[in-house]
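One chain of protein is taken out of this complex; the other chains stay put.
Entry: chain A
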Amino acid sequence: MSTWANLGLQDSASPLMEQLIFFHDHAFMLFFNNYVNRFLLHGQRLLYLLDEINEPSVTLKSIGHQWYWSYEYSDFNNIEFDSYMIPTNELSTDGFRLLDVDNRIVLPMNSQIRILVTAADVIHSWTVPALGVKVDGTPGRLNQTNFFINRPGLFYGQCSEICGANHSFMPIVIESVPVNYFIKWISSNNSSLDDWKQVLVS
């Protein structure tokens, strides 16, 4: 339930999200000061920034299923894996309940990333608040968005479109690593991939 306790946004991990946070906090402050909408121009700048065309260096496909996400990296060798939430009874004591997954998405930091979201059955929505990304995945449609991660770390999100019984239990976790680590991971297809689902085409 929304209360005054959750007014703020998560720390940003993307330059666009940083701008969104500035706008949000600025607008909030002015709203409570009863000033005229001086931030209209600010908002327009942000809208244009969000529509910038940029050349991605990696494409990640994310397919929503009931009730897990599957990811495909097909730019080099064909890596695919499923990402299920870790059930609470199997969670380690330092794990995040309802947020941790078995296989995380590994992405390079400081690179423009294109993500294509679709779904296999019903409508899902792929979101990571720290990056300012929310994209619906609809069966038969491929939605594209771009983002840029400017620091390493783990970023969490949850499915944002009601999709059945376990809609609240199909989270998203991005592990952002330096580019050379990412290249090493891609070429060696290491243990963070779901074993039986791993497909290698050289």
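The rule is simple: a residue touches a chain if its C-beta (ideal position, glycine included) is under 8 Å from a C-beta of that chain, and two chains touch if they have at least 3 such contacts; residues count from 1.
We adopt the following convention: contacts and distances are computed from a predicted model.
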| item | value |
| --- | --- |
| Candidate names "DNA topoisomerase (ATP-hydrolyzing)", "Autophagy protein 5", "Cytochrome c oxidase subunit" or "TATA box-binding protein-associated factor RNA polymerase I subunit B"; UniProt protein name, chain not shown | "Cytochrome c oxidase subunit" |
| Which of A:Thr118, A:Gln158 or A:Ser176 contacts the chain that the document leaves out | A:Thr118 |
| Option from A:Glu72, A:Asp102 or A:Glu175 whose C-beta touches the chain left out | A:Glu72 |
| Given A:Glu80, A:Asp102 or A:Glu175, the one touching the chain that is not displayed | A:Glu80 |
| Residue among A:Leu47, A:Leu142 or A:Ile162 that touches the chain left out of view | A:Leu142 |
| Contacts of chain A with the absent chain, listed as residue ranges | 53-59, 61, 63, 72, 74-76, 78, 80, 108, 111, 114, 116, 118, 120, 135, 140-145, 179, 182-183, 187, 199 |
